[in-house]
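All protein chains but one are shown at their positions in the complex.
Now for chain A:
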């Protein structure tokens, strides 16, 4: 013990010769890695130091071995010039600095006050090279933290970028799409500014143009998904209506990344009021989404598809029923056994929305053999999966018939459900307590109280419930207490929970007495 503490006293750790030597070894490895990388770039004919194009554009190789990077001062000075060449070099200097791997000095560039100048360069249709460099530099700034994105927007870059979407030079358009995607992705306010600037119409046009390359379309699909993203408020309905046909078009493309981003857009749209869900149902896309659930093996695409359908069944009973009629449940046997825990979680969540529905809908889950699967997740899943399965099962106890609830007990659902009482997540503990209360009430009403209490006792729940009476969360302790008192009372004398956080009291000088 003393040894590892004394390493921290003064520079005890630096005096460790072995550690210093290890440091030298690691440095050697790092330097060699860099050298290897440089050598490879040469072989591949890629020159990183001086490339005048965006990452998406063809590279014209011009080897200039070691060119000088400009300092911020030089950039600021260069940008005051009247000579286009100097302006270009300064702008490029800024872009290079912002493209640096290690801590690009975004804030320094913003503080240098050159953003307004860079934004005006977006208007320079007469000098595409300059325009392009400026667009690239601004894109890199916009992809930073929120306040950095805000700096770009505050200088009026959004309308200029939207204007560039009409430009005839493909790489400039690509860069503008990229920038706008980043800005829109920052949050609802900027997203709405981008939308209001008229981004949709040119984007739609580009997609209709069959010339667009796959990576470009991937970019557009991603940008469009950002245009649908974020709540408070969600994207205005009229914009969604405008984009929907294009999103369906993107969803129909063969490239999976394009599909996936379009699908994420769908999931954002359905994560909202029921009228939006209806919009998606009416579009007729759900049949193919459901089809995708059983036909596509890769998680990249599966996740947004499942999320979208899961969102839809949070809607009205009719909307949920429509999905069930289209055969939503049939792939779920497989999904609940998926090798990715995340998919299992999403699938359980989807089912939890259905078990919150009508008795008929619950019956479909039971007859489809999915209740067993949910219990299996509850028992063996990873924690996130268990949580969703807990919700699914508990929802069933509140909306299900007595028969359906007894089915849950019969299938062995009680024990894993009660085991969740031990988890650290207070919300889940509350959910389980609600579920148990529902089940006991239900059993009471059917005259089967003692059967149910026996089952709960056999699930070892009593100890856990008693433990919960010491829980710091008042509602939990009350609910646990209530269950014990109402159904299992043998004149327990519960101790009220102690105070909330730790504020220690200074000891009196005398020896304390202990009483536990």
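Here is the rule we use: contacts are C-beta pairs under 8 Å (C-beta built on N, C-alpha and C of every residue); 3 or more make two chains touch, one makes a residue touch a chain; residues count from 1.
Assume contacts and distances are computed from a predicted model.
With the options "Oidioi.mRNA.OKI2018_I69.PAR.g11853.t1.cds", "Small GTP-binding protein domain", "RNA polymerase II subunit 5-mediating protein homolog" or "E2 ubiquitin-conjugating enzyme" in hand, the undepicted chain maps to the protein name "Oidioi.mRNA.OKI2018_I69.PAR.g11853.t1.cds" (source: UniProt).
Considering A:384, A:448 or A:478, the position touching the chain not shown turns out to be A:384 (whole complex). Residue-wise, the contact with the chain that is not shown comes from A:300, picked out of A:300, A:403 or A:445. Within the entire complex, the positions of chain A that touch the omitted partner chain are 1-2, 5-6, 8-11, 14-15, 17, 20-22, 24-25, 28-29, 32-33, 35-37, 39-40, 43-44, 46, 48, 51, 55-59, 69-72, 97, 99-102, 105, 108, 143, 213-215, 218, 255-257, 298, 300, 383-384, 387, 423-425, 467, 498, 501-507, 509, 511-512, 514, 516.
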